[in-house]
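To start, the structure under review is shown below, and the notes come after it.
A single protein chain has been omitted from the complex, and every remaining protein chain is retained in its original position.
What follows is chain A.
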Amino acid sequence: MDCSEESRMIIMEDSLDEDPAQAEKLKRTLTAHRHRRKKPLREAAGAPEPPPEEGSPASMAAAPPGAAHQAPRGLPPVPSASRTGFAEFSVRERMREKLKAARSKAESTLLQEDPSPRPRRLKSIREKKTEVRLDKESDKDEFREMQEDESHISSKVKFHDSAKKPKQKTSVQNDFPSAEETYKFFTFDFDSEAERVKAGIRKKNELNHEEEAEEEEDVETHEEGQEEDETDEDAHLVKDDDLFDLGQTAQDFLVVKPAECESYSEQLQREKEFLFIPSMQAVPASQKMPGNMQPRFLEDEGLYTGERPFVPPSNLNILENRILRQEQGKEWFGDDGKILALPNPIKQSLTRPPIFSLEEGIEPELETLYRKAIKVTAASQYLVGPGDFQGPFQLDIDISGLIFTHHPCFSREHVLAAKLAQLYDQYLARKQKNLTTLLTDKLHALRNAVQCSIDGGDAAVPKPVAQQSIPEYKIEIRQTRRLRDAEQEKDRTLLKTIIKVWKEMKSLRDFQKFTNTPMKLYLRKEEVDQRLDEKAYEAEIQDEINELLEECREEYEKKMEEYETELQEWKSWKKAQKSKKKKKKKDLREEEESVDDCDFGEEPVKPIPPKMVNSLEIEQQAREKADNLRRKPGEPVLIPELVLSGSITPSELCPRAEVLRREDVKKRSSFIKVLFNSKEVSRTVTRPISSDFRVHFGQIFNLQIFNWPESVKLQIYETVGISSTTLLAEVFIPIPETTVLTGSTPIEEIEFSSNQRVMLDHEGVGSGVSFSFEADGSNKMTLMTSGKVSNSVSWAVGEKGVPLIPPVSQQNTGIASALKNIDAIASIGTSGLTDMKKLAKWAAEAKLDPNDPNNAALMQLITVATSGEARVPDFFRLEQLQQEFNFVSDEELNRSKRFRLLQLRNAEVAEFRNYKPVPLHEREISEKLFQDYEKRLRERDVTDSKHYLDAHRAIVANYLQKVQESVINRFLVAKHHFLLSDLVNEEEIPSLGILGLSIFKLAEPKRPLKPRRKERKKVTAQNLSDGDIKLLVNIIRAYDIPVRKTVSKLQQPSRHSRPFNEMFAASPSAQSPGENIDWVFNQVLVRPFVEVSFQRTVCRTTTAEGPNPNWNEELELPFRAPNGDYSSHSLQSVKDEVFINLFDEVLYDIGEDDHERGSGIHTRVERHWLGCVKIPFTTIYFQARIDGTFKVDIPPVLLGYSKEKNLGNDRGYDSVRNLSEGSYITLFITIEPQLIPGESVREKFDTQEDEKLLQAAAKYEAECTSKFPSRQCLTTVVDLSGKSVFITRYIKPLNPPQELLDAHPNSSQTTAELVARYVALIPFLPDSVSFAGICDLWSTSDQFLDLLAGDEEEHAVLLCNYFLGMGKKAWLIIGNAIPEGATAYVLTLEQNQYAIWNPSTGCFYGQFDTFCPLQNVYCLISCDNIWFNIQEYDSPVRINFDISKPKLWKSFFSRSLPYPGFCSVQPEELIYQDSDKAAVAELQGRIEKILKEKIMDWRPRHLTRWNRYCTSTLRHFLPLLEQNQGKDVEDDHQAELQKQLGDYRVSGFPIHMPFSEVGPLVEAVRSTGVHTIDVSNVEFALAVYVHAYPQNVLSVWIYVASLVRNQ
């Protein structure tokens, strides 16, 4: 193809130069050619052999005639169409260039010269392009060379000539078409037809598939035709010389008739006659079912039907349609109207393990493995173990013969004969057993025994024993008699039937006038002595009568007894009745109605006395019975005898029907197949059935076996004539016991029967067909083919007399016979299915395949059964395998300390959660380990007040612990639920915004002037260990640190607490600058430094100077997780706090005298605590970083220090300074590396809220968070019982304690502050510590007050409720604050100003207070609505709190969803208990004692002296402090102390705390470092004051001071 194309190119190029017009024409024909060629090319995939025409037209066009002869033959097969295209383009391009060059070259050189370079190069191009075609290269070369040779030398000339010739020819109109014309005609015609067909295909593509398939065939036939055409053409071409018939066009053939072509539809029509196209329509069920049957669906009926293999519905429909066309097509459909199909055999899962090769270069599938040849042993379970005698064992099966007890060919006489024979056999069997005589003898013996014991003749037997046994004997006698009677009756009826059948047979023989059987019955009479007989008979009857009488008497007596008791009852009843009646008669007048009632009472029937049975009656009965059952006395004994001596009537004398029957019998023969383990091993010879329907085989089969047989089966076949063989029946033969050896086995007869239905047209009665012996056809009987196989199966005996039996170990399996293996019901009967024991035994013996899903139901049973010998437990076990795996009993397991430890650790009990390693030996585990745990368990319910100083706190702590435990347990469960993000780190899809941002980032400066902290990569806490985590504390600067005061100091006017309006005023300064001037110069500098302590690690900064120091230092503290467990769960529950303590470093010159002072400086460094900031670790953990300015918690009084805002006055920016009251410190705290905080539990909580409300809430939340993802929107919260509650239910006006309201009746502001202080005094307990990982739990205000512990939310809710109760306008703010993080504050509206209250400190801030810890405001919540902040900013300074503006605040309840009016979860009213003053006083004493002891403990090497004067003075100060809420009393203290103590340098301060436990108090005192002073003559003073507010809210004041006497 390529080749031809190329050559064509060459020509084209050549011709271009010569004659453009001609070339034009040439081109046209070529395109026509190509067009034609393209079509087959498109279908080339299906046609490997190119049509012979492929190359020819082109080559013809190209090569001179001579060349054309050879060219087509050597052409390669068609390459793919695409390649042609490619070749076409590139070759064209290259060829054009090459040819140009070559032509100019050729012109310059001589014509005769060898043009070798051109073909070479051509070839190289080709090679590059088509490596695949290398093998064909030689052919091509040949061709090309030829072509080149000729064309090059004379192509121009020749081409010219040949091109001209046809042109001339066509111009002359010939009368008949030339050869070329016919050729053209054909090609042209074919072209158009091909087009048409194609069009047809295109059109019909829209038709359905089946037609399409057909069409393709159609097309193919067309193509074939085409090919033929073209070979035709070829033939023409070969002959023809004038090839270049270029001028011819379609117009030249207009006169010619179109070729015959039958239309497609016609063709279809014709094909329809002999083609059947199954429709794809679904077949209606009615067609598939025979005769109007409804399809039944086995699956619906509860039967198991496997999953069908998947067949596409269309294919299924086609198949069904196809099947239905056939005869008996319906047989293929099941009851459910679907095609019968086996269940899908394809497994759902792959079972083949992956293969991978270790060899190189070999496909893993093809890798060969060497395996040593081993002897394959079959099914392992029956395999004989190695080492035993391996030889083949032998089972001898002796099949001696076959007797039919019924056969279709039986004549009536045969039927009777068989019956007779059967009865006779029965008779013989009975006779052999002789039960009647046996029983009679027994009866006699019993009677004798009774007689003897009654007579008492036997002295050997003691009387009472004998007496006792009499009734037993009697019962025995009765039973025996009954049995004997039954047997006698049977004997007699059997005899009667035998005689009857024999009579029938005789009459039949008479009737049909021939005999078929040699059977004859003789009845032998045995005469008896009549007298003796009569006597015995009579005696027997008498005995019986006596016994019966006795029996009746007994019965009578029994009945009599019953009667008497009944009679007694009746009589008593009667009496009662009578007395009643009498009574009634008296009462009749009064109560007439009651008479009626009496009559309704049921009246017991008077019992009828039993009748004594008449002895005569009994005698009559006995006699009658004897008549029926027994031989009459004197009657001869009849003994039947069956002989086969009769003569059979020869066939000639028989009627035709009988002759036919006999002939039929002769035709029949039978054989038996022996099947061992369901496989045929041998069969007997085929023997004809004799006329008496016996077949004799007499063959012995020796089966050599390896394994214990599963089953031995015989199949009985019957052949009729030569043709058909039918299986009559299968008989299972029991596998013999090991003791059954050849030679000693009797022949056994095994019965079989067949359910075959045979009807014959001769005398034979057939089988399964009813027939009758009576003339009128009544009394019909139906007999089935049946018979007996006489055989014996036994184990062979080997040469040395060794029995060839598989070893005894296999015997057990042998007992479970083949039959048992197959069906449980067959082996143990249907009743066995309900008898668990039997079933279990069967299951154990049957060796079911445990992997067979059919047995799945049984397998559980089997596992139960195998635990004991078919012992069925009388209990039901859910985990039936559990007991098997218990390697010791539970008690023993519990006793073991090690297992207990392992169990507890596995259960993640707090004490043992990360305990490691568990020792290997029991002895290494000390009892102590469990003591704590056990103690905790014990004390769970016992409250220990000692530990808590306060009984109430103890209860609360206990309660909290319980809540915590349950919550933690829930959490532990939830912890094991994983999300994808927990396991897999995956980049999020960058949104457009992020992409834009990152582009923007490219433009930003590399080193910005104000660098920002970058987000660091977060680390999951899993793979961390000790020392990996560090706490970074960056201490930047502090403001307004208290400064030292000189001892002689001016009195400052004490400031009053600022009123609200003053606070908001622009310039609230109450101090006059003039007063301070001299003071400033006197001032002693403060030298503050910061000490950070965390987890007992202490780090400090350098010392700075002045009240506004600037440190800018980074401190690094290591972090250690409890138990080395760095899981997020454990980190959340870290209770440690970071203490940031502010100290003043004081240098004291301690030079003793001037002499020393001259030579050196001797100073002592003291540090004085100024204040602290506490930040819980959990806050840092959850916030990831804490950045901001914090208020330093400075005690209200600092002896020796003052917090005057003096500097500001000079510098003139006092207005800025004065906004702050306390001291502030700027910090940045973070954890390195950054930890991912654990997520709250993903758990949906129960709720009692309305579903609609919840939906609305979810929608609202979604809307809000979509707009402001960083702002938290809170609608529902979780209460203490773990239920979701709508948040507004928590807000409700509540009454604050009356005591607080009464304190300052005229100042609402003071009252508000007092209330806030009260709320702040309730101890703080963050949820995240107690309920680690769980989302916030909100307790109601009464719960909160009961528990006296809660976090920000509870405080805020209570405060808000109080404010509402006081008539203020108040809202709950959900927002973000430092350092708490997400928190709740309270907003109040005071005199058109908004005030923000921090509920956990009791402080309040103005909206525009820059030091307000609240940073962001997200939501406002009132008792009836929620407002979400949709303003641009969320800092309280920058937002508008006017919630009436919907553009600023998005409300939850609006006009579309009005507030439905919820009832609150809060109580109606809070009831406060008065605190127990005595208890408080006691607590106060105890705290003081504990603290003093602690301080002494902390100074182990120094003497700790307590200054009693100072202590008592301090003690006086404290109540005052409480009264003033710690404000502005310091100066008094200083002066007072000075006055009291004289020349002492006192440094000290009061600490104020809410009271929850002693621990925090101790910690607080310790953190101040008061005890660290090591001056030898130091004295201490410590005073504690506990003030009780209602409801046991305690405010604790601790005043600590150190005193150094001034020399």
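Note that a contact is a pair of C-beta atoms (placed from the backbone, for glycine too) under 8 Å apart; a residue touches a chain by one contact, two chains touch by 3 or more; residues count from 1.
One rule holds in what follows: contacts and distances are computed from a predicted model.
J.: Tell me the UniProt protein name of the chain this structure doesn't show, selecting from "Large ribosomal subunit protein uL29m", "Actin-related protein 2/3 complex subunit 5", "Proteasome subunit alpha type" or "B9 domain-containing protein 1".
T.: "B9 domain-containing protein 1"
J.: So which of A:Ile346, A:Leu920 or A:Cys1463 would be touching the chain we can't see?
T.: A:Leu920
J.: From the list A:Thr351, A:Ser647 or A:Asn985, pick the residue that touches the absent chain.
T.: Counting the whole complex, the residue in contact with the absent chain is A:Asn985.
J.: Which candidate, A:Leu303, A:Ile346 or A:Leu369, sits in contact with the chain we can't see?
T.: In the full complex, the listed residue that touches the missing chain is A:Leu369.
J.: Which parts of chain A face the unshown chain closely enough to count as touching?
T.: Against the left-out chain, chain A lists 353-354, 356, 358, 360-361, 369, 902, 905, 914-921, 924, 976-980, 982-987, 989-990, 1020, 1022-1023.
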